[in-house]
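Note that one protein chain of the assembly has been removed; the remaining protein chains are unaltered in position.
Now for chain A:
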Amino acid sequence: MPVDGQPQSVRKAVVVGGNRIPFARTGGAYTKSSNQDMLTAALDGLIARFGLQEERIGEVAAGAVLKHSRDFNLTREAVLGSALSPETPAYDLQQACATGLETVLGLANKIRLGQLDSAIAGGVDSASDAPIAVSEGLREVLLDLSRAKTLPQRLQILARLRPKDLAPDAPNTGEPRTGLSMGEHQALTTAQWNISREAQDELALNSHRNLAAAYEAGFFDDLLTPYRGLTRDSNLRPDTSPEKLATLKPVFGRNLGSEATMTAGNSTPLTDGASTVLLASEDWADGHDLPKLATVLDGEAAAVDFVHGKDGLLMAPVFAVPRLLARNGLTLDDIDFFEIHEAFAGTVLSTLAAWEDEKFGRERLGLDGAFGKVDRSRLNVNGSSLAAGHPFAATGGRIVATLAKMLHEKGTSGGRPALGLVSVCAAGGQGVVALLEAYSAGTTPGDIHD
């Protein structure tokens, strides 16, 4: 029986593969690279890997969270600078840190509906090359000046300028409605769910160890293209240890009364980077002799009321995942790989704690009890953002391409295609989650899990 709301005529949208540039800590290797430079590089690597030179792709969607006003057509400009056919249309999308995953879901849906045969999803961010705006005072003066017609008018307007107006407006990641930074918000949630410093450090340690092991095994050989002398994520510390992580001083939540637990080691640093994912219909992939790694099954978005403190800023996926799995007739036990974006170790652990909490399950998720337990041996097995870094809009593409390859390598699990869950939290109290499955021929979406 088809799943509710999914017409039986929809096609499969498959992940062919991905490409990203190594992620660099801000102020590092990509200090002089713009969003457009990095996105173009990530696209060109993808084009080279899959032989897409001069190919007219159905649509390219990507975005950046920190964006210059001149980047109004960022993705299209990157396409024009790449080896793709200049007849490839493109658009920008932005949903904070969920940007990358949302481009995947939106394009996959277009493929499933038959509107597109091929698409490239992606994202890029540079915290190094961040836009700096002029102050509101100066901006108003400049705009009024441009409308003034006579010299006396112009002088009158200029006379309004005060020295403080000349200070630039640097970007910040604070929430506009609370004034709190993301880290401070997470510190509230971390404390609320009693997540220990040790547990956070352990998660961070696993992230580094798993990512380092994946590099050593050559797992990223066909997922990454070096850029500006960088061949691996510069944030990766293969030799980090519990002792080293334990020496770091807390940086968030120092005024909460309780013990501060969030350090630079268990929080993601500001990072520069770009990622891309090639999506296609089965026919297009076959017609181009390209692999089909995984199928994009479904996605779900959620948002929470963090402004009034009802839920933590980064807790929206806690609500999105149960809805997504219920719609697909699945439980956490059915999932072979969990890719839960590590904005902070505390975010992942708070999410898991909420799902394991009976009261939360009954009262907030409307279930009979706790939602369930995530098998930690299936969580972020090739590392995640704590080790790789987190160039906001590029994280979704990193995760989807990584997961698709893992699913492909796993193949089947218990007689059915292996399943993977992606969860990405985002500013504004939002979250986007997605379900992917190892590609297998013959089945159609909707009749897999009945």
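As a working rule, a residue touches a chain if its C-beta (ideal position, glycine included) is under 8 Å from a C-beta of that chain, and two chains touch if they have at least 3 such contacts; residues count from 1.
Note that contacts and distances are computed from a predicted model.
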item	value
Which of "Sugar ABC transporter permease", "Beta-ketoacyl-[acyl-carrier-protein] synthase family protein", "3-oxoacyl-ACP reductase" or "Cytochrome c oxidase subunit 2" matches, in UniProt, the chain that is not displayed	"3-oxoacyl-ACP reductase"
Options A:226, A:287 or A:369, residue touching the unrepresented chain	A:226
Full-complex contact with the absent chain, from A:50, A:306, A:319 or A:392	A:50
Interface residues of chain A (partner: the chain not displayed)	41, 44-45, 47-51, 53-54, 83, 218, 220-222, 224-227, 231, 289-291
